[in-house]
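The structure under discussion appears below in the form of structure tokens.
A selection of the complex's chains, in situ.
Chain lettering (A and B) follows the sequence in which the chains are written, and residue indices restart at 1 in each chain.
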Amino acid sequence: MTSVPISRYPVPDINDMPEDIKTKVLAVQEKAGFIPNVFLTLAHRPDEFRAFFAFHDALMEKESGLSKADREMIVTTTSGANNCQYCVVAHGAILRIRAKNKLIADQVATNYRKADITPRQMAMLDFAIKVSNAAETICDADFETLQGHGFSDEDIWDIAGITAFFGLSNRMANFTSMRPNDDFYSMGR
Amino acid sequence: MTSVPISRYPVPDINDMPEDIKTKVLAVQEKAGFIPNVFLTLAHRPDEFRAFFAFHDALMEKESGLSKADREMIVTTTSGANNCQYCVVAHGAILRIRAKNKLIADQVATNYRKADITPRQMAMLDFAIKVSNAAETICDADFETLQGHGFSDEDIWDIAGITAFFGLSNRMANFTSMRPNDDFYSMGR
């Protein structure tokens, strides 16, 4: 299946990438064993590539009241709601690994309300879906519900920020027809 | 995870099932190596169980202009649109096996428009989604589009019938909180 394009747009050869991008791409390849196609697709636009991954890392790599598994769960759930194949497949794989749970990604991608999650996680995902679908209606009561589940205001920003960022990512992936690497499908199963 | 209930409703012991149902359940267990939870959940209502599987088999087991893989693709796609975890997980597994394709189920469950499918299959799924979401608007032009892809009127009935039947199944699964067997998640990968 290597002949299927990974993007509607030209994908630069790794040796033609700016040095900082090449370095980042090689590092991810060494760590993951392959280059996730989002790196190749966005390398077509180096400045957007840099901003995209800086934003990603600021939300997904930092210390947070949300575990890394929680964060990937937000990504997989909202990407499912946005019908984004790339993000569901890629972040579903990471979620399985982070949560050490073979079932959770397929569960939340289809219907998080029926997933093996805690009431706290359910509240977190309810809020993420509201940010994704109807952010204009968010109000004090939403904050109070989350606070009642032990989320701090900074945790709530993290939920909203991750949802908003992957809303961008979902739209870019759908628009470019970004293709998930075959490797992701079986990871963590 | 065996302690999680597979249905909101009582699940009968296999030995307490009516003979014909018990026979069908044991046959599927022998073939699949496990009992899909839809059999256990619906056995709570024997008459509905019998009608459900008679309907299922009339559409899914018969000769048709649609391959068995095509039929499972319709099920997985429309069940994704209906956010039905049981059907996406269970029929996604069967789709992988029928289509001998490890990727196809996750692709169509999230966004069939970006899946590795033929234009004919795309037209088939466009129509299935219309039957699922807006059957009241189906008109002659929809039939003409499908005929242009080589579907006979009987094939079109099959697409619509499968979609309508699994619309029923999706609603029953969501309503009963029917849980997909863990076995399905890794089948065919």
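Note that in this section a contact is a pair of C-beta atoms (placed from the backbone, for glycine too) under 8 Å apart; a residue touches a chain by one contact, two chains touch by 3 or more.
The model shown is predicted, which means the values in this text are computed figures rather than measured ones.
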With 2 chains placed, the number the full structure-file assembly comprises: 6
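Simple rule for what comes next: only the chains that are shown with their structure count from here on.
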Copy-to-copy rotation for chain A and chain B - C-alpha atoms, rounded to a multiple of 5°: 180
Rounded Å distance between chain A and chain B, as computed from the means of their C-alpha atoms: 28
Parts of chain B lying in touch with chain A, wherever the complex brings them together: 1, 4, 80, 83-85, 88-89, 92, 102-103, 106-107, 109-111, 114-116, 174, 177, 179, 182, 185-186, 189
